[in-house]
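A single protein chain has been omitted; all remaining protein chains appear in their positions.
Chain IDs A, B and C follow the sequence of writing; residue 1 opens each chain.
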Amino acid sequence: MMRSVIHQLLGLRLSGGCGVTLTQVRDKGHLSRPRLRNPQWFLRKEVTRYDDHLTTENKQFVNELGGVNFGVPAIKKDVQENLIKTKDAATNEVTWTPGLRRCGLIARKIGQYPLWLKNGERIRTTLLQIADNHVIKYIPPEEYLPAQPPKVHNLKKRGCILVGSESTNPALLTKEYTGIFRDSGVGPKKNLARFIVSPEAELVPGTPLNVNHFGVGDFVDVRGKTVDHGFQGVVKRHGFKGMPASHGVTKTHRRAGNIGGGGEKGRVWPGTKMPGHMGNRWRIIKGLRVWRINTKYNVMWVQGSSVPGPTGGLVYIYDTILPLRKNKEAPPFPTFFGELQQTSDDVWYEKVHDFKNGSITYENE
Amino acid sequence: MNQADVTKLMSQLRIAVRPNKRNLKNADGPEGRLLKLRKTVTALVKHERIELFYNRADEARGYAELLISNAIRHGDRHKATMELADYWLLEKQLVHKLFRVLVPRYENYSVSYTRMYKAPRDYPGIYYRQSVLELRGNPYPSLLTDHSQNRSLLHNVLLDEARKEFRRQKLPELVI
Amino acid sequence: MALRILKTLRPVAHPLATTLAGGQRQEFIHTTPACCEIRKLARLRVVDNSDLGKRAMAEGRPPRCIHVYNKRGVGLIGDKVLVAIKGQMKKGILVGLKQNQKPKQPKFDSNNLVLIDDNGSPLGTRIHVPIPTILRTILKEKTLAKGADYTKVLAIASRYV
């Protein structure tokens, strides 16, 4: 919290060169702020969903009018042809180099189930469904000046792509929100996300992104909000051992115990593990391998069951930044433009056992 | 990912079911909770419209719906259903009402058997959410203003015109 | 299911036990089932035909594990343990555990032990109880790692499951 206060002070971009005197924020006022609660008789504003009493034909008419623009792929009819950047029509054909950063995807974590490797080993996989992603906008590097700049390497030389997923009925959205999608040729979307990309990986608004953006066997980073556990104690939040349940221990079994040293260290160090809100924080899991891809339902199987967030939660998938697991050969750059083949057989990584093959046997060596 | 219980077969409820139950803090524990809900279900079947706190109404609604759907599925010759009805309806004449009045009423319903509204919180009184729980097809006057005549509302009139205009434009395309 | 009930050892004052054991010596009757996890003072069952083990089991004084040679302190299948048996300290290898195992690996109703001496050669000549096949790889790996030859235990096994 204190860091963000300083950031805001630094972030004040005053016109002209006049220097900004940095005022040191000393006290942690935000910790001792009184928790105000309304008196019991206070009438809270009731949130009512106004039913505007449309007749059924009118309701169908409004949905039908709006329907032209939503539903997958939510692309306005007249804008579709010239928007989708087909492979050959790409003007500046850019070859991929290892340093380039590609666009990411928005996915839903729809569940987990086990797969088996060819050597009989059982692995846990998480299913991520990429629900009709479309590029909404591309902001070149010089125009991209976010209020809170994300912690990304050499941000100055990188543009930003706005991606939207899961198109919705525009009748349910506010005018301002649907305004974002007006010039992108894409119907309004439920979720939006920004991906910092290098300028060569620019994408025209309206290009659909699907699961073939990542190849099978590649490594991805998955970012999401962890499951919200609410206010938790130290035993659950930090894995403290707590104290014994008997042998004369009075009134402290799951408490934190000692929180600091003596003498000049007789204070509470910043970062001391204490009870507090657990979960609902952004976390990123790096280097998960993609074991299998299903193009019909746009689903990818990702290694492990540690993808942050509950089932049905939203996650963002990026190419991995781990040096050893980065893409060696060229991925579909800037994204996969071919036609999504609708056959329902999946693309498996060669190490994974496809259920269509026979049982696994071992040869006597 | 444990195994679903296959011994019991129930028909789908047409209401939104909360993922886990409410404990309705009760001195005698789960048995006291069920007794409290039995009284609510009995009152609901007896009076067909009751006003009470939201949590208790929502829990009782699930049980009432299941009781009626079991009564419809199995009829009154089924031993287990009779035990259920006997347990859940404290006043025994309501068991006859359940099988003679409610079952024929809801036999070929495709919607939920009960309806629940949010009543306003009384002020200045206890601030808990109030609700009205009622059986469908009850004899009382409806709680909602009827909107059958909303065709004459302004936005409906305008939308009608817009629709006709839109159809007129679309007509040549359909014809070609 | 893994009931870790503390082992209570009560000298017998119970008429039933004396008739059961039939001996006039002091008898021990255990009021808890075999432990589901091998740690210190866990009772084990010797399954080879070494005379030391046979005599210990016959007397109703099973060997007790006093140390587990792994960093965890909980014995898994194929681990070497130090046991106190008839007043002596002997080493042994766990060949069957009551602990829940991974799929396809058998779990047993008793914690079975094969007595070995220091350089890994078993005291008995035959194991009269089936042992899991995964022991073949585990003991081979241990032999390479530790240098002492544990594969002799595999040689005296009568049956693999």
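Just so we're on the same page, contacts are C-beta pairs under 8 Å (C-beta built on N, C-alpha and C of every residue); 3 or more make two chains touch, one makes a residue touch a chain.
Here is the rule we use: contacts and distances are computed from a predicted model.
Colleague: Which one, "S1 motif domain-containing protein", "Large ribosomal subunit protein bL19m", "DNA replication complex GINS protein PSF3" or "Exoribonuclease family protein", is the UniProt name for the chain you do not see?
Modeller: "Large ribosomal subunit protein bL19m"
Colleague: Write out, one label after another, the shown chains that touch the chain missing from the document.
Modeller: Over the full assembly, the chain not pictured touches A, B, C.
Colleague: If I consider the whole complex, including the chain that's not displayed, which of A:G29, A:P98, A:G120 or A:G179 touches that chain?
Modeller: The one listed residue touching the chain not shown is A:G120.
Colleague: Of the residues listed, B:A16, B:I126, B:L154 or B:L174, which one is in contact with the missing chain?
Modeller: Residue touching the chain left out of view: B:A16.
Colleague: Considering the entire assembly, which residues of chain B contact the chain that has been omitted?
Modeller: With respect to the unshown chain, the touching residues of chain B are 1-6, 8-21, 30-31, 34, 47, 49-51, 58-59, 62-63, 66-67, 70, 83-84, 87-88, 115-120, 122, 132, 140, 143-145.
Colleague: Pick out the residues on chain C that sit against the missing chain.
Modeller: So the residues of chain C touching the missing chain come out as 1, 3, 5, 30-33, 47, 96, 100-110, 112, 128-130, 133-137, 158-161.
Colleague: Quickly run down the residues of chain A that touch the omitted chain.
Modeller: 46, 48-49, 51, 63-64, 67-68, 71-73, 110-111, 113-114, 116, 119-120, 122, 127, 129, 131-132, 166-167, 294, 296-299, 310-312, 340, 342, 344, 353, 355-364
Simple rule for what comes next: only the chains that are shown with their structure count from here on.
Colleague: In graph terms, nodes being chains and edges touches, is this line, ring, star, complete or other?
Modeller: The chain contacts form none of line, ring, star or complete graph.
Colleague: So, what's the distance in Å between the C-alpha centres of chain B and chain A?
Modeller: 38
Colleague: Counting in whole Å, what is the centre-to-centre distance of chain B and chain C, each centre being its mean C-alpha position?
Modeller: Taking the average C-alpha coordinate of chain B and of chain C, the gap between them is 62 Å.
Colleague: Based only on mean CA positions, could you tell me how far chain A sits from chain C in angstrom?
Modeller: Chain centres of chain A and chain C, defined by C-alpha means, are spaced 52 Å apart.
Colleague: So in the complex, which bits of chain B are touching chain A?
Modeller: The touching residues are 1, 120-121, 123-124, 127, 147, 150-151, 153, 155-156, 159-160, 162-163, 166.
Colleague: Going by the contact rule set out above, which residues of chain A touch chain B in the complex?
Modeller: For this pair, the touching residues of chain A are 40-41, 43, 46, 52-55, 57-58, 61-62, 65, 113.
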